[in-house]
Structures are given as C-alpha cells and as structure tokens.
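Complex shown without one protein chain; remaining protein chains in place.
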Amino acid sequence: MKPVCLVIGAGAGIGGNAGRRFAQEGYHTVLCRRSNEDGLRGTVKTIEEDGGKASGFLLNAVDAGSIEDRISAVETDIGPIEVLVFNLGAQTGNLSLEATTLKAFELGWRLATFSLFRAAAMLCPLMAERGKGTILVTASTAAMRGNPEQHSHASAMAGRRMLCQSLNAEYAARGVHIVHILVDGLVDAPDTLGKILGPERFQELRERQGLEHDGLLLPERVADTFFHLSQQHRSAWTHEIDLRPYSETPWWNS
Amino acid sequence: MKPVCLVIGAGAGIGGNAGRRFAQEGYHTVLCRRSNEDGLRGTVKTIEEDGGKASGFLLNAVDAGSIEDRISAVETDIGPIEVLVFNLGAQTGNLSLEATTLKAFELGWRLATFSLFRAAAMLCPLMAERGKGTILVTASTAAMRGNPEQHSHASAMAGRRMLCQSLNAEYAARGVHIVHILVDGLVDAPDTLGKILGPERFQELRERQGLEHDGLLLPERVADTFFHLSQQHRSAWTHEIDLRPYSETPWWNS
Amino acid sequence: MKPVCLVIGAGAGIGGNAGRRFAQEGYHTVLCRRSNEDGLRGTVKTIEEDGGKASGFLLNAVDAGSIEDRISAVETDIGPIEVLVFNLGAQTGNLSLEATTLKAFELGWRLATFSLFRAAAMLCPLMAERGKGTILVTASTAAMRGNPEQHSHASAMAGRRMLCQSLNAEYAARGVHIVHILVDGLVDAPDTLGKILGPERFQELRERQGLEHDGLLLPERVADTFFHLSQQHRSAWTHEIDLRPYSETPWWNS
Partner (left out) sequence: MKPVCLVIGAGAGIGGNAGRRFAQEGYHTVLCRRSNEDGLRGTVKTIEEDGGKASGFLLNAVDAGSIEDRISAVETDIGPIEVLVFNLGAQTGNLSLEATTLKAFELGWRLATFSLFRAAAMLCPLMAERGKGTILVTASTAAMRGNPEQHSHASAMAGRRMLCQSLNAEYAARGVHIVHILVDGLVDAPDTLGKILGPERFQELRERQGLEHDGLLLPERVADTFFHLSQQHRSAWTHEIDLRPYSETPWWNS
C-alpha cells in the first residue's frame, strides 16, 4: 500500500505541485481544495497520466468538522496519512483597520490558525501512535512582521507559526515532524496570484519578473524543497526554513 | 478635565497598579475587570484615598460588544481616552494537544488577539482623529516561542504581537503609539499567580524568590515603565520592550 | 559623593545628551569622545552652567588599553562608575564587498564589538562586586538584519547585541543591568548625521522631517528613555528595547 500524502489547499500553485511531486515519489496523493471541481479533477488526472495515484475532494476548511471528517475518511478509505501538506492561504487582501470587520478578522484566524489546529489535533496523535509523520506548513511573511492593512492576516499567520512551534515541542520527540516553510515572495500560481491580479496583469508580471527571469517562486521548485523536508532523517530535522526567488529582497530588508 | 486612562484587565497585579500609577500622575483611571466586584471597588477606593480619580466596571471582554460599549460609554461619560492599558491575560494553564478542546483553543484567541483587535478598532480611529493616544499591551513569552501544552496561548499571544505591529504600521504616523510589553517572568500578583498556585504555595514562592529577593516582577515597578512609555516623546517611541526580574533567565535562554 | 556616569561616545547627539541628563539627575558625568576637544569642553561647560558636574576626556577607543585606562582612572580619581553609556558608533558608510578592505571590516568590529567587550571586561566585575551597575548600549538596526554594503557594520553590530545577551546572562543576577537600545531611525545630531550629510543637506532634512515634525530622533528625548532604563527597579529590568520616531517605518517593514 502506498503511503498517503494529504494536501489541504491544493490549487494550481504550491499545493497542487507538491501533491504531484509526492505522487511521483510513490505517495497516494489526496488533494483537497475549496472550489473549482474542474481544476481539482484536472490535477488528479494529470497525476494519473504521470502514472501516479491521486484522489480529489472539495473541502471548505472553515466548515465545522470538515477537516476532521476528511482526515477520518482518508485514514479509513485510503490509508494512514504520512504527510500532510497544509497549504491553506489566509490572505484576504489589504484592508485598513476601519475596513476590517469583526467577521473578516475572525475569518483570517479560522483559515490560518484554527484550521491548522483542527488538522493537527486529528493527525498528531495518530502520527505519534505510528511514530512517524510529517506536517509541512506553508507560511508567509506576515508570520514574521505586521504590515499596514494586514491586521487579520499578520496576526493569524503569526498564530500559525507559534502553533507549529508548540506542536513540535509536544510531538517532535514522538516522531512527528512539523515544518514551518516561509514562502517569502510571489508565487507563479494562476489560482492565487493570477486571481488577485487578473489574467492580463498576471501575464505582464510573469513576462517582466517570472518565466525565464525566475523572479517568481516556481511552485514545482518549491515542491522540491517540500519533498526534501519530508524525507529528512530524524537525526537532522528542520523546524523553520524560508524560500524566496534569488532576485527577491527578503522580508527583513523590505 | 483629566485625561482618561482605561485599563482592561485591572486585577491586583499589573493592571491595577498601572491604573493607580496613572491616577497618581493626574489621569482619571477607568478600571475594568471580569469579576470580583469587591476587588474592583477596593482598587477604586485606594486610588481615591490617594487623592486620585477612578471609576470601575465589571467587563467580560469576550462578550460581543462589551469592550466596544465600555469604550463608547467612557468616551461619552468620562472623557476622551488618552491611554489604554490592555492587560487581558489569556493563560488558561497547560493543556496537551489532545486535552485542548476547540472551544478552549478559540477562547485563548478571543482573549489574547480578538479582544485587542476589537478595542483597537474602536480606539485607534478616535485617537488618530485627536492625533494622540497610547495603547500599552501586556505581552508574554508565549508571543515569542511555542511551548508544549501551550497551543492556544502561544498562537494567540503571537497573534497579539503581530497585531500590535500592524496597528503601529497603520497608526503610529497618525499619532497613535502602540507598545508591546513583554513581561518575561512571574508577577507578584495575588489575582493571577496567587490563584494559579493557591495561597500557600504563592506565599512560599514569594518568600523564596520574591519580597526582598525581587525575583518576581513587582507590579508597581512594572507600572513605572508602563507610565514612562506612555510619556515618550513622539520623536523617540518604543514599539517593543521586555521586562524581567534581574535574577530571571530570559526566554531565549530558558 | 555623586554617583558616576561614564559616557563613551559623547558627541553632540545621544551621548552628549545622555550625559547632560544624568548630570541633571545628580550624577558626575564623565564624557569621552575621540576628537573635537572644543566640542567636548563645550558640553562639559553646558553641564556645569546647568549646575551639574562633568569631566571630559579625549579617548580613542580602538587604541589598546585606552578604555581600560580611562575606566581605571575614573574609578580612582572620580568614583565608582554606576552607569556606563556605551554610545560608540561603528557606521563607516556604505561599502560594497569589493570595496571593503580587511582593515575596514576589522575596524567595524573593533569599534562595535571589541570595545564593548573591553569596557565590560573591566566594569562588570567591579559592578558585580558592588552588586549594582548599569550598562546602556546604543544599538542600531544593523544588529537585526544585514544590508547590502553593510558587511562590517551589520556583523559588528550583531556581535554587539549577542555580547549584551551574554553579559546579561552572566551578570544580571549579580546586579549588573545591560540594556541593548536599538535606535531605529535617524538622529538629529550635528556630529554624526550632520557630518555624513554636510551642513546644507542636514539642515534641509531637519526642515523637511525633523524640527517641529519630530521625524528625526531628538537626542534629548532619547536620553529620557536611557535615564528611565538606568533607574528601573531590579524586579523589572529591560534587556532589549527599540526607539524610533512615530513617523518612521520600523526596520522589519523597511
């Protein structure tokens, strides 16, 4: 039986590419995303055409019980989850303090922090019992410093980071490896950056900074590092790592 | 008319002592705490006997609208709030991941992060309009690193810190000064530490480490620095500061 | 006998103003600077005209034995040093890696790190014996992150910061209080910023951003916080603090 890699937040960027990479390496990849059933089916199909094994489910992570039920079903129907790629974004755009409703502020937390807690609360005990498991958490610059108009996002992503540290503090010695992966730059992803910018501005940006310039993070290259981290020997585990294009100024300089 | 200092989380420790100090310096101090009406009246009375001006209200910060209504009422009935001492704790004790219910995890966030957002959302625009205001936020080590059995607390206090940074990023240049004050050690406070330990163990600890040993943070001495920060000239503002007893190992060494 | 405050790096900015403030509060201030004997005499005279007590010495901190000899002489001739304001700058301007000679790189370290070590190696044991003493260390953004063309400065100021942490780790519990004070912005100081920019551009900047705009750190207001830190009760000591103008973007956002 293949080991299982569950991807929560499996759009066409980091999530989908990580899923594809794990499938290539012999995992049964389970892809979950909130919407776009066609996109989801497309990723599953691509993986299968590569000779890999994949399943896809729509999942609204903020719905009560949604993550928990999906994890249970995967464990029962497909197999024990060895790797969780937790790639749920929580960027809701720039909103001044006055424009940030209570609901919007809370939503950021539900997406960035609470949903990871819910997934970890299900999976860590299972992984600890098996003495083996990896949780790869996509993080963003907002985890490291606040910004204007990022009240919800910054506080929620900081909560995600400290949650990763608490989880490691409790579970690493029991064989569960949690990695906080700071993606510090724009990702060449049609589903996220592409939607924020719209197709024309996205293409313009790709031509100016991406493509052969490599100034946007290529999600398949990000996936290389995700995969490497999942395979680290337990005598040399990474808890925190950053990733950015060579041409990008790190968050501490910009 | 006296300037107003609102204290949210005004027990017998840092909150009450900061309130008392601001009253001594000429502020009308408005004290809010969740429970213990007798304790609240006692603090108000002590301030009045010192010749200061104080009001006291019970306030359950997690109730919808509670902070907002109190701020409105103070602004209308007492005067413009010049200083907010935001001293709400969110320590709910050590709980393993498996013992942390969804409700408990969320409560930590409601206390540590969301309540500060709600207070800031009310006050920052008012302060910015007046071109003047200070928000002093009590923080804890959990903001800086995760710990086992601190999943809720660490992620929520980290959220508080990044929220402070975002608020400053949006409001500092408009005259609103937010300070994240990391209290990195045990506070000699009967309402918090005293309750956690019980009266006997608390007294024992005071005799061993506190009192003339000064190895517990004395809340009236913490209040000295709170007051200093509120009076900093706008050409030299502090955003982040730590406080600990001379004999205490800092969080980064322990 | 008055307590003694020794200022190393006592130009017309933070150092001179801190010295003046300590003198006003009853300290005998000993001012040391590398050059400009007239400026030094002027500061001493101003303090004396205020009714304070001051002495002034030229001191080339990088000369072997210079700091050590000065500290010995002050301890013998004037009195036990209670406060050291260590305000030596190490900014040698922007230099690309290729333009940074071995000598220039080393000089940054000698100024920023080694000279603090030498001062601390003399003073900490004396202060520990007396159970009392404060070392206030002026720090800069370079301690927190690297920058292009700041190879010497950034590595040397980071060395200064970690040295402060090690000194506290060894001496705080013995009564010696070391504070790393991050000055994160331009200081309205003719001797440093004024010399870098030249008189015209300096005056232009002051008119645009400083003066009534308060967008440059006023050294006499910085001195307020230096003095406060020196008076903190040992139950509530600060190890690290930042200072910047209200209108300035913090280092983590710029």
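For clarity, chains are labelled A, B and C in written order, and residue numbers in each chain start from 1.
One rule holds for everything that comes next: contacts are C-beta pairs under 8 Å (C-beta built on N, C-alpha and C of every residue); 3 or more make two chains touch, one makes a residue touch a chain.
All figures in this text were calculated on a predicted structure; none of them were measured in a lab.
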Among C:71, C:88 or C:120, the residue in touch with the chain that has been omitted: C:120
Chain not shown: contacting residue from A:3, A:42, A:190 or A:250: A:250
Of C:42, C:146 or C:175, the one touching the omitted chain in the full complex: C:146
Omitted-chain contact residue, chosen from A:13, A:39, A:89 or A:215: A:215
Sole residue of C:71, C:167 or C:241 that reaches the chain not shown, by the stated touch rule: C:167
Where the unshown chain meets chain B, residue by residue: 144-147, 251-254
Touch list for chain A against the chain that is not drawn: 165, 168-169, 172-173, 175, 177, 188, 214-218, 221-222, 224-225, 228, 232-247, 249-250, 252-253
Chain C residues touching the omitted chain (full complex): 96-98, 100, 102, 105-106, 109, 113-114, 117-118, 120-121, 124-125, 142-143, 145-151, 154-171
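As a convention for this text, only the chains that are shown with their structure count from here on.
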Separation of mean Cα positions, chain C and chain A [Å, integer]: 45
Where chain B and chain C are represented by their mean Cα positions, the distance between them in whole Å: 31
Numbers and ranges of chain B residues touching at least 2 other chains: 165, 168-169
